[in-house]
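Handing you this structure, nothing more for now.
A single protein chain has been removed from this complex, and every other one stays in its place.
Up next is chain A:
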Amino acid sequence: MRPFDYARAASAADAVRRYRPGTMYLGGGTNLVDLMRLGVARPEHLLDVSRLPLDAVEEVRGRLRVGAAVRNTDLAVHPLVRARYPMLARAVLTGASGQIRNMATVAGNLLQRTRCAYFQDVSRPCNKRRPGSGCPAIEGDHSNLAVLGHSGACVATHPSDMAVALAALEAEVHVTGPGGDRIIPMPGLHRLPGDAPERDTVLEPGDLVTAVELPPPPPGASLYRKVRERASFAFALVSIAAVLDVAADGTVAGCRIALGGLAHAPWRAERAERELIGRPATGGAFLAAAESELEQARPLPRNAYKVPMARDLIVNTLEELAP
């Protein structure tokens, strides 16, 4: 690991004030410390923000404000999260392990890096790690990588489960930084790779996530489901956060679908959502909507399985949500 200096910020404002080039903020460290050990992350200054007083989950005018330093475990088991946002609790609980959820923060979960094997291997080229060096995943092992929204420069996926649920819930990410405070609605935090895959998010240097705010839950039933290679402690091959509201006449009154494991960002299936509104909440309509969304997919030779997997997951989940 490359030498660095370590300091603990006294407040969010103090952290932003002390930020300078070469600084990285440290939350729970479950991804960053690993990346530093691998030589992928090479901060000169590590500014610990894990103990800032951003660790409360509180109700504010019918909304739920979750501090950036709240640990994943504490978010998932919070009574209001379990009661009002079960999809979010479920998403967090399906991520990582008990130990890691105890350490990992909400902001760190959002800002974790891709688990693409080439990104994590400093002996290989990677446009995300070393811009312009190439993407060996496109010709190599991309079996768990993106089928939607990728570019010729990068086919990485975002690994978070929590972010997928937050995308469906249209959570707001509160940020402070050298340019002042701002609010980024999910799924707008994460970006598609385009020709700048080194940028995972729209955050600017020095920006610090301070909270995630959840609007009142949308009407309807919700589910978070995850397909993975083993029953626990594995990243999603495909995951879904879905909300379905069916009117008395059996037609879809409201629908939100966010997909994980398929893209560089949580993928909001807006096309499928639009097509379902007003349609009967039946398997046929769900299949048509899923297929329409996935027409945009551009699978690579070794991850083409994700397209029918995502289609079936969308259909099965919506069928389970339909009354």
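Please note the rule applied: a contact is a pair of C-beta atoms (placed from the backbone, for glycine too) under 8 Å apart; a residue touches a chain by one contact, two chains touch by 3 or more; residues count from 1.
Definition applied: contacts and distances are computed from a predicted model.
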Which of "Oxidoreductase", "Xanthine dehydrogenase YagT iron-sulfur-binding subunit", "Carrier domain-containing protein" or "Spermidine/putrescine transport system permease protein" matches, in UniProt, the chain that is not displayed: "Xanthine dehydrogenase YagT iron-sulfur-binding subunit"
Candidates A:1, A:60, A:122 or A:183 - the one touching the absent chain: A:1
Residue in contact with the excluded chain [from A:20, A:37, A:130 or A:274]: A:37
On chain A, residues whose C-beta touches the chain left out of the figure: 1, 3-6, 8, 26, 28-30, 33-34, 36-37, 46, 48, 50, 73, 76-77, 82-83, 86, 89-90, 93-94, 96-100, 102-103, 231-233
